[in-house]
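Quick one: this structure, given as structure tokens, is what I'll be asking you about.
Missing here is one protein chain; the remaining ones are kept as they sit in the complex.
The first chain written gets the first letter, and so on, giving A, B and C; residue counts start at 1 in each chain.
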Amino acid sequence: MKVELRDSAFDPLAELGFYRTDSSVPQGQYGATAIFIGTMRDYNEDQSVSRMTLEHYPGMTERHLRRIVETAGQEWPLLDALVIHRIGELQPNDPIVLVAVWSAHRAAAFAACRFIIEELKAKAPFWKREATVAGPRWVAHNTPG
Amino acid sequence: MKVELRDSAFDPLAELGFYRTDSSVPQGQYGATAIFIGTMRDYNEDQSVSRMTLEHYPGMTERHLRRIVETAGQEWPLLDALVIHRIGELQPNDPIVLVAVWSAHRAAAFAACRFIIEELKAKAPFWKREATVAGPRWVAHNTPG
Amino acid sequence: MTICIKYFASLRDRIGRAEDRLDTPGELTVAAVWAALWPETPLPPNTLAAVNMEYASLEQIVCDGDEVAFFPPVTGG
Partner (left out) sequence: MTICIKYFASLRDRIGRAEDRLDTPGELTVAAVWAALWPETPLPPNTLAAVNMEYASLEQIVCDGDEVAFFPPVTGG
């Protein structure tokens, strides 16, 4: 299980490749991998967005991300999980978040992956500030899941 | 949108990388990518499995896979989708199926990804034969989703 | 009329062949196609049928040139 913040651009597919190699997940045990990648769009609420800043609460963010993944592991029979979340300056098309969950069967993998991203969006202390043609603005709330 | 059968081992992460480059998905449009990877386990129903053969019904399989993805595209606002499914001889830890769905928002991406794998398991004409220590056996039915 | 029949997976293994051809004077249901070919073997429970690569009920009428397939529950994914 790994939870990580990144202050520069990352490639979710490359990270999954590294993690697959490094991971302690026993080969042959997992039948299901559910993955979610959140990517920065170049528009939000009908406005063009050219840049985004992701602020966080150092310490509290990591603690809550770890707790969310641990809660998922208590709720479902997971073999492993990986969460990577960007902080800092982002451009459109930059990955924001990667959530990957390994389990023997798909029901647990899908449910846990969905749970982690919903809980992350509801509880992990991150804040987005978008640069638009009308100037910078803080995103007021997340879209419902 | 791409649906493909593969008669030899494939790397889902590499395929996603190729597809990301080739895809017609407009950069900056998608905020959510939901991915499911089904992998061959080395056990099933408490029995060790050393090899697996995936049989299919040529023509009918491709038609139903395409229809399932098209139905998902009518049901949810998807930007793109990719389905790759193995046929032939597999070994434990070989990927069986990759389902990837791109959308602006996560609710559609998760729902469509789940729909595609469930429909695929319910309707696409594939059959698994497992090699076990007790000899070969046909898998009688899929585990519920 | 002529109908092409295909068998897959455990059903094919059980009956020992992958294909059949049936020449018959008139229209038949899917169930009647099976009965004409295997008069002494009831269709195994849970067997699925397709006509021209679309799932079909046992009551569906089969026409000249159709491809009829019989197979066990699917187990892909």
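The rule is short, and it goes like this: contacts are C-beta pairs under 8 Å (C-beta built on N, C-alpha and C of every residue); 3 or more make two chains touch, one makes a residue touch a chain.
Everything quoted here is computed from the prediction, not taken from an experiment.
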item	value
Chains still shown that are in contact with the chain withheld from the display	A
From A:R20, A:H56 or A:R106, residue that would touch the chain that is not displayed	A:H56
Chain not shown: contacting residue from A:L13, A:V49, A:L79 or A:I117	A:I117
Touching residue (missing chain; options A:G17, A:G73, A:G88 or A:P125)	A:P125
Absent chain, residues of subunit A that touch it	38, 54-57, 59-61, 63, 85, 96-97, 117, 120-129, 138-142
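Keep this in mind: only the chains that are shown with their structure count from here on.
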item	value
Identity of the most central chain, Cα criterion	B
Subunit A and subunit B, separation of their C-alpha mean positions in angstrom	23
Approximate Å spacing (C-alpha centroids) for the pair subunit B, subunit C	27
For subunit A paired with subunit C, centre-to-centre distance based on mean C-alpha positions, whole Å	49
